[in-house]
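Notes for the one structure printed next.
Missing here: one protein chain of the complex. Every other protein chain is in place.
Labels A and B are assigned to the chains in the order they are written; within every chain, residues are numbered from 1.
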Amino acid sequence: MTHVARAFLLGVLLFLYAPIIVMVAMAFNASPLYAMPFEFSTRWFGALAGDAVLIDSTRNSLVIAVLTAVIATILGTAASLALERKRFMGRAILRILLLPPIAIPWIISGTAMLLFFFWTGIGRGFHAMLIGHVALAIPYVVLVVGTGLKNVRVDLEEAAQSLGSTPLHAFFAVTLPLLAPSIAAAALFAFAVSLDQFVISYFLATPGYSTLPVQIYTAIRKGFTPEINAISALLLGFSMLAILAFVCLSKAGGTLERR
Amino acid sequence: MSAVDVAAVVKNYGAQKVLDDIAIHFQEGAFTSLLGPSGSGKTTLLRIVAGFVTPDQGVVRIGADDVTRVPVHARNIGMVFQSYALFPHMTVMENIAFGLHRRGVRGAEATRRARQALDLVQLSHLGERRPKQLSGGQQQRVALARAIVFSPSVLLLDEPLSALDRRLRQDMQVELRRIQQESGLTTIFVTHDQEEALTLSDHIAILDGGRIVQEGAPAQIYEHPRTRFAASFLGDANFLSGPTMPGGIEIDGRPIKVAMPFETRGRATVAVRPEKMSIDGPGENRIPAVIRQIVYAGATTTYLLDGPEGLPFRVFTQNHEANLHPVGSAVWLTWSPAHTILLAE
Partner (left out) sequence: MQGELAGGGLRQARSGRSLKRAMPVWVGTLALLLPTYLWLTLAIFLPLLGMLVFSFLTKAPFGNAKPAFTFDQYLAFVRQPYLIDVAWTSLRLALVTTGLCMILGLAAAMALKQAASGRARTILFMLIILPFWTNGLIRIFSWTMVLREGGFIDMVIRAFWPGAPSIGLLYSEPAIIIGLVHGYLPYMILTCFISLLAIDDDLIDAARSLGARNYVIFGKIILPLALPGLISGAVLTFVPVIGCFMEPRILGGRVGVTMGTVIEDQFTSAFNWPRGAAFSFSMLALVLVVFALFSSVLRQGGIAREDG
């Protein structure tokens, strides 16, 4: 029974990783037509360095992701404080209103934004993408920070108030430091959501301003080239490193907590 | 320290009346317990004094100041929470110094006073620990030190002992009483544990359904409960109801005499504490009963008996001699009219 399970897991892992490994391997193949036999080369990575459009769009992606993380984290944290800690009418409805950004297919929200922003003169490009990305990231932030807030007891803030803190000081002295790991995780999540976002960026991109995923899509549609493999391999390596760093950090945080 | 006055306080949550016209005076320097079952409104009353809850009507005074609309942080209260609510990201010393810092006391002076408070709760050696590294009892002491270090006008305790095991709880009761008496703080203590209330308090207020049913010194309430609820919530009691007759009531054709004067009209209920009854002993009031069950507990024995008309009785006896009455034996329960408490119902 156990070896059947192991064999199945191996199959799943093969299914998940095989294409990615093949794709990365091809990034190091000298032939522009992915021709065999394999001949090792780093020329495609070299070609990337000279590709101004890719470099620009990479910078755009990073700038938007950082701004999205900052804005969505601040807004979402504030909202989750109210949704988690305050009692008021309509709280349930406000929670449901957080769902559309996640539960509506991106192509619908993306085209809706394109149409509305164009119509009202907000336009497309950097600021339009930022508006969209933040809206997509906010629900995740509310979720992550809300879960964190459930683990910070309300009576800690009450205790601070009983000791002479104003509600605001109680929040900054007690709740915020205890919530910091959740907020950091939420920010990271928002960053990842934005960096990975393709559909909405695609509809809001202008000829002069686009993000890396949009550029990759355009490049793929123009035809496969090993250059796409190279940039994909780089991105993959980057995400894997980020994940590893995150895991190590959270482990370190975990041990600190237990200490 | 200051006296605390609560006058005509009403609090409703929607249609539910949580506190109904509460008026109570907490004497300066006294230890007052708010005793009641869950849902009686005792915690709400404490939170109104603390300022976490604003009453719908009524006035709260700390000393001479009307604090009804004053936010918590400006009330100068010290509070110990049921879960202790120690700040997990601060050391014990930082926790204790928090209230001092909020009052502008910093640096060496803050450290000195925090140390002093730590000494008072006998945890001088644990100042640099984090709350998670302390036992429940130690956390309890830190919470207490944190609440009293800045000399609050009033000390509020929200069931602080309920999370401790029995033995530790008894130690902490003694400790709490000592610290309260040394500091002379006006203290309000919320509990549902009658024994705790009896041991610790100068004054007890029993709450039920958002009203104060009875208040007074522990011995006074215990010996003279006014209602069936007060009698059964503070201590155990046997209840007897019957038609009134001159000087007492009638149970199964027998007169049960009541020492205090009362009006002969209709039916009445009396209460008798289980330790005030004896089996086949002296006493003017007598009722026949059959022993149904014996609970032997070393120093004492509890008898459960069936009286006339199946009326249940409970009797505590000190085990002066080793001879127990066997189960099934028919005996006389006897007690004095002075221990027969007439209840208002």
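By definition in this document, a residue touches a chain if its C-beta (ideal position, glycine included) is under 8 Å from a C-beta of that chain, and two chains touch if they have at least 3 such contacts.
Because the structure is a prediction, the values reported are computed rather than measured.
Engineer: For the full complex, which residue in B:10, B:70 or B:324 touches the chain that was left out?
Structural biologist: For the chain that is not drawn, the touching residue is B:70.
Engineer: Would you indicate which residue among B:18, B:46, B:126 or B:148 is in contact with the undisplayed chain?
Structural biologist: B:148
Engineer: Per the definition of touch given earlier, which of B:184, B:243, B:281 or B:312 contacts the omitted chain?
Structural biologist: Residue touching the chain left out of view: B:184.
Engineer: Among B:34, B:117, B:176 or B:289, which one is in touch with the chain left out?
Structural biologist: Residue touching the absent chain, from the options given: B:117.
Engineer: For review purposes, identify every residue of subunit A that touches the missing chain, sorted by number.
Structural biologist: 1-2, 4-6, 8-9, 12-13, 15-20, 22-23, 26, 34, 36, 74-76, 78-79, 81-83, 86, 88, 94, 97-98, 100-101, 103-109, 111-120, 131-132, 134-135, 138, 142, 164, 167, 192, 195-196, 198-199, 203, 213, 216-217, 220-221, 224, 228-229, 232, 235-236, 239-240, 242-243, 247
Here is the rule we use: only the chains that are shown with their structure count from here on.
Engineer: Which residues, counting only subunit A, touch subunit B once they are in their complex?
Structural biologist: Per the stated touch rule, the residues are 153, 155-156, 158-167, 169-170, 173-174, 177-178.
Engineer: Could you please specify the touching residues of subunit B with respect to subunit A in the complex?
Structural biologist: 50-52, 71-74, 76-79, 81-83, 85-89, 98-99, 102-103, 146-147, 150, 156
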